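Below are the structure tokens for one structure; questions will follow.
For this depiction, one protein chain was excluded, whereas all remaining protein chains were kept in their positions.
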Amino acid sequence: MQYYLILAAILFAIGLFGVITRRNTIGILMSLELMFNAAIINFVTFNKYSLAEGLTGQMFGIFIIVIAAAEATVGLAIVLLIYRNWRGIDSDNYSIMKW
Amino acid sequence: MDFQLPDYNVWQMLPEIVLFVWALAVIVFDLGTKRKTGSAVGYFAMLGLVVSGIALAIVGHGRGFGNMFFNDSLAVFFKVIFLGAAFMTIGSSFGITKEKIVNHRGEYFGLLLFSTVGMMFLASASELITLYIGLELTTIPLFVLAAFFKDDKKSVEAGIKYLVVGALSSAFLLYGLSFLYGLTGTTDILQMRFNLAAGQLSTGGDIGVILIVAIIALLAGVGFKLALPPFHQWVPDVYEGAPTPITAFLSVGSKAAGLVAFIKIFVLGLYAYYEPFMAPNDWGMLTGALAVGAMILGNVVAIRQKNIKRMLAYSSIAHAGYIMIGMLSMNELGLASVGFYMFGYLFTNMGAFALIAHFEDKTGSCEIKDYAGLSKSSPFAAMSLTIFLLSLTGIPPLVGFFGKYYVFAAAIKLAGSGPGYDWIYWIVGVALITSVIALYYYANVIRTMYFIKNDAPVKLVFSAPALSMVVIGLIGVFLVGLNPEPFIQFASGIPFTAGFILP
Amino acid sequence: MTEHAYLIPLLPLFAFVMVVFFLRWKEPLAAGFSIAMILCTWVMSIWVLIETLARHGEPYEFFFYITSFASLNFEIGILVDPLTAMMLIVVTTVGSCVQIYSLGYMKGDPKFSRFFAYLSLFCFSMLGLVLANNFFMIFIFWELVGLTSYLLIGFWSEKKVAADAGKKAFITTRIGDLGFIVGLLLVAAYCGTFNYGEVFDKIGAGVMPLGVLTMAAIFLFCGAVGKSAQFPLHVWLPDAMEGPTPVSALIHAATMVAAGVYLVARFMNVFIGSADASMVVAVIGIITSVLAASIALVQNDIKRVLAYSTVSQLGYMIMALGLYGYDTAQGHHSAGYVAGTLHLMTHAFFKGLLFLGAGSVIHAVHTNDIQEMGGLFRKMKATSITFMIASLSIAGIFPLSGFWSKDEIVVATSHHPIFMVLTLTVAFMTAFYMWRLCFLTFFGEPRDAERYEHAHESPKSMTGPLIVLGVLSVVAGWVALPWLHHGFSSFVYHGEVHHAGPNYLLMLISTVVAVSGIVLAWLVYHKKAISADALAEKFRPIHTLLYNKYYFDELYDLILIRPILAFGRFWWSFDARVVDGMVNGTGRATILWSDLKEWFDVHIVDGAVNGCGWVVNQAASKLKYLQTGAVQFYALFMLLMIVAVALFKFEMTRVATTWPVLTAIFFSGVVLLGLLVRQTANKKKTADVLESDK
Partner (left out) sequence: MGILSSLIFIPLAGMVIVMLIPKENKWAIRWTATIFSGIPMIQSFWLTWDYFFNYSGSSAMAYVEGPFNWIPSLNIQYFLGVDGISVPMLFLTGLLSCLSIVASFGIDKRVKEYFAFFLLLETGMMGVFVSLDFFLFYVFWEIMLVPMYFLIGVWGGPRKEYAAIKFFLYTLFGSIFMLVAILVLYFTSEPHTLNMLTLIETSPALSHTLQMVCFIFLFIAFAIKVPVWPFHTWLPDAHTEAPTAVSVILAGVLLKMGTYAMLRISWPMFPDALRTLSFWIAVLGVIAIIYGALVSMAQKDLKKLVAYSSVSHMGYCMLALAAFSSAQAIAGCMFQMISHGLITGALFLLVGVLYDRAHTREIALFGGIGSKLPIYTGIMVFFSMAALGLPGMSGFVSEFMIFVGAFGALNKVLVGISVLGVVLGAAYMLRMVQNVFLGPFNEEKWGGLTDINLRELVTVVPLMVLTLLIGMYPKPLTSLMSATLENLITLMAR
């Protein structure tokens, strides 16, 4: 079980690192997906190896996949808008508003 | 594998279902009328909220889908807030839809309703999956709404920022939830609490590090919604960039949703203070520290803001801090005060934003300095905004004051209840002092409106919906302020919600 | 009549109110009404005196309370005893004379009616002071006479000197009143009452410890020091001469300044309880007397000479009373009390006369400087004669009233040789400077021909009062003829009646002293046998010192007024800068904090973003500088904070003792990161430049 958890943790960390460092907005969105996936792995693992009964964890996983997809869709739509507005999707473009 | 069919009680979901269908209908209505509906679609959407509210009243308390869906006092109270917030948001959106969103009114109002549905689900959720879905259903339409001005860089920027940070936080939330699930083996919040208390855990009774990790990750996830520092960074940017009514909705609806999530997870699930099992993992002091951070940061930074939306953004960070004080005080006053505070905040903040939105429609500006001389050209607007700001400051007999009073009362009651709670006094002290600081920047707006001369001040002519929103806000501020008793009664049902048993 | 003595002060008050509100516009009517009222009081005073004599000096008291506390109530009431009766006569007589005199003196003044109103108000206050039966009430009227004195000194307020003098008088006397209040409070605190009789009884019963009693007496005496212009608060009286001359006569010669003496006499029971306090009184009195007399020797302003003379004579009275207190405390008999009060009366008459005479002279020649007068005897017979009578009287020439009272004072010093010597010295100086004045003013050749030409005798309304007072200056002392055993000393006395037999030796000595003073003056200023200038030249330093009044004004300005003003300004700037500064400072700090956030965003946030790039750059070796948008910084910030929170939390739960260390490490890490970031920011800039070059 630990291995799964560690895998999830690593995925999570990679995702987090990606969110922080990727320059490309799409890259950021992908990294976010990684983090969601880490959570899904956790759920599924726990469903299998812990006290949990039933399939709740698995169900949770499926829901997360759906929602992550929705989120990604919205994200990509916004990225399109970004492209339209800035002619580029670098994350350092959009910082008009600060302090 | 036993698969027991739960006792559906779809009836309990009537308000949500009505609203959901109505949201679809709004979009279809707009499409069907070839997008030439004018304000009709907006009124239609408002009607939907009213209908949903009536449905809520009819349905009353109860439960459905086994233990997954509760209509308890907590849920009903917050649903009223959500509906009210959505109602006032739509009311103050007419100007914007007229000027800027000519072609997408349907989507705009529809998404708003969807988001409201999500919040209502969230309020009723008593189980992690429902909770999570409700939360996402709340947030995702808001991403879109924040970026609704497609050609406005600020708005788009607000959208992407909101999305990235929001998704990140929900990733944290999920990660935390997964540990919680792993530890207790259940997604049912009440069961989870029971398991924790009884030590029926995967780790064999030892709570260990896992819970701590979970708590921290969850705090990050929910703190984002609540705009609690250090998870507040998105707030000013998004508030500034998003369409003003959406900002209003974010500041009230989304915050209330965050509160509900907080109550569900932390107060109901990880019941602190009174349960010995939580002793080493008590999240109270930690949240207290965050609340202090929120109050200090929000109030201090707000002082130098030049954009009124941004200023209110920081102020809403500060208010999150005040609310958390109520949350910390886990006595019969605590949750009730949170609810009441939020209820007052609904009227106050929505009213203020309605005015700001209206002002923005007329002038295209949100700069505080453009409000100069408003008291001469439009005394009513200036007076109303003044009243809202004073209510935010907490001047009696306006509702903001009673909210604060109630929250502080709860905190002081806790503080006086035992020697271990002395630190609450310090938090209350910070809260009080920062509320004086708050006066400074609120008064700055008032000062601009009243004391600064402007040769050509803008004359605001109110449209009926904008005016009625302001009036509703004013009535709320005064009515709830002067006669808070029924609302306190209403709110004091919250602590007695399912499973939350007082010591 | 005595039962209705409360009318005595009220009538002038009535006059004041009538004049101010109704009669102001009809000048003759205003003056007439005012005079009528004061004459009424004069009649009543005589009536009261007769009744008091008939009662053999039995005091009459009537009072009521104006507060309703359980204890220590404030009361208002009247007390008529011989001392009061005597004072009533003095005040009303001089008051009447002065008011009549003012008819002529103030003629044509634009504020004619107001002058009478003020005079009436003064009479009200003074009579109230005299009639008071308790400490509270005497203090009220004490302050009121101060007010009217202020108003009258500054009557010609267009003149800055006059306004200044008024202010100076008021404030200086108020400094004395400070002591009065404290003394009063002490008395009230220990005795629990304000009533004279009750207080004196309690003091007699010893409710006040000796130390406290001494303190209280000295404090009470402070009031007298202020009002009677005793050293060291004597500076206001000469300046007060800027007021109209009738005012000087009434207030600053006859009545108000005598109030201090009256106060000591009235509170004699307090003083006899403490020999030390009495000695202080006596010493202050004699110092004042010598000081003022010596200054008077060289002054050239006719009114100022008289003013210093007044101060000196008041010193006499105070000294006499002080010595009485001292002797009585020691168990001896003393004539001091009788001497002081008698001199108070006689002095009022002859000094009032002197001032009115001086006013008449000034009225005629329009100057105060005696060096510009001379030979006026020929033009102003009535004025000159009355003036000289008064001068003889003050010098103490037999059988004028001054002789008797001064003789009593000399008798009172009989147990105290030093006092006696000084007293006689003062008597000598008095005779000298008074006659210097007479000779310079009325005799010799006119030194200013033009002024002399225009000089003329004053109208009847002015000379009339002069004559009345002249008569009184002669006869007033006779009530105390030593051969009349039931004269003054058996009427106005303190404790037991005590008659000192006539002491012919002392009478002789004092007469010799007085005559020699007059003769010297005659030699110097009339006969010119000794040159005044040469004398002045010979004693130049002393002359300068005296001429400049011992530099008291300059001294006070230097050590009191300037420092207080500076102190005020200092506290004002302290208030504006420090106290207020702290308040504003807190506000500013808050705003500064807000700005700090801005700074943080500019330098740290931007920098951190770049810093991330730098970190990645190092890690992923030689990748291009990565630049992420602000949103990612938010994520980074979140992460960092989560880590911080986690550290905090872990440490809270586990190793409670080391968490501060870890927090410190964390924060130093953040600071380090910030520093790195700033470096990178610079690097980044150069990189940008390089890139744009390409």
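Order as written gives the chain letters A, B and C; numbering starts at 1 within each chain.
In the analysis below, a residue touches a chain if its C-beta (ideal position, glycine included) is under 8 Å from a C-beta of that chain, and two chains touch if they have at least 3 such contacts.
The structure presented is a predicted model; accordingly, all values stated were derived computationally and were not measured.
Participant: If I'm reading the header right, one chain is hidden. Which shown chains does it touch across the whole complex?
Facilitator: Touched by the chain not displayed, across the whole complex: B, C.
Participant: Check the options C:Ile171, C:Val515 or C:Leu545 and report the residue that touches the missing chain.
Facilitator: C:Ile171
Participant: Which residue among B:Gln233, B:Ser251 or B:Ser492 touches the omitted chain?
Facilitator: Among B:Gln233, B:Ser251 or B:Ser492, only B:Ser492 touches the chain that is not shown.
Participant: Touching the missing chain, which residues of chain C?
Facilitator: Residues of chain C in touch with the missing chain: 65-72, 74, 136, 139-144, 147, 150, 154, 157-158, 160, 163-164, 166-167, 170-171, 174-175, 177-178, 181-182, 185-186, 188-189, 564-565, 567-569, 571-572, 575, 579-580, 583, 587.
Participant: Give me the chain B residues in contact with the hidden chain, please.
Facilitator: Output for chain B: 375-376, 379, 390, 393, 395-397, 401, 405-406, 408-409, 412-413, 416, 428-429, 432-433, 435-436, 439-440, 443, 446-447, 450-451, 484-485, 488-489, 492.
The criterion applied here is as follows: only the chains that are shown with their structure count from here on.
Participant: Using the average of all C-alpha atoms in each chain as its centre, how far is it in Å between chain A and chain C?
Facilitator: Averaging C-alpha atoms per chain gives centres 89 Å apart.
Participant: Calculate how many whole Å lie between the centre of chain B and the centre of chain C, each centre taken as the average of the chain's C-alpha atoms.
Facilitator: 71
Participant: Starting from the mean Cα coordinates of chain A and chain B, work out the distance between those two points in Å.
Facilitator: For chain A versus chain B, the centre distance works out to 25 Å.
Participant: At least two partner chains per residue is the criterion; list those residues in chain A.
Facilitator: Each of 16, 19, 28, 94-95, 98 in chain A touches at least two other chains.
Participant: Could you pull out the residues of chain C that touch at least 2 other chains?
Facilitator: Residues 597-598, 630-632, 635 of chain C touch two or more partner chains.
Participant: Which chain A residues qualify as touching chain B in the complex?
Facilitator: 8, 12, 15-16, 19, 25, 28-29, 32, 35-36, 38-39, 42-43, 45-47, 49-57, 59-60, 63-64, 67, 70-71, 74-75, 77-79, 81-82, 84-86, 94-98
Participant: Write out the stretch or stretches of chain B touching chain A in their complex.
Facilitator: By the definition above, chain B touches chain A via 1-3, 128-129, 132-133, 136, 140, 143-144, 147, 150-151, 153-154, 156-161, 163-164, 167-168, 170-171, 174-175, 177-179, 181-187, 195, 200-202, 236-237, 240-241.
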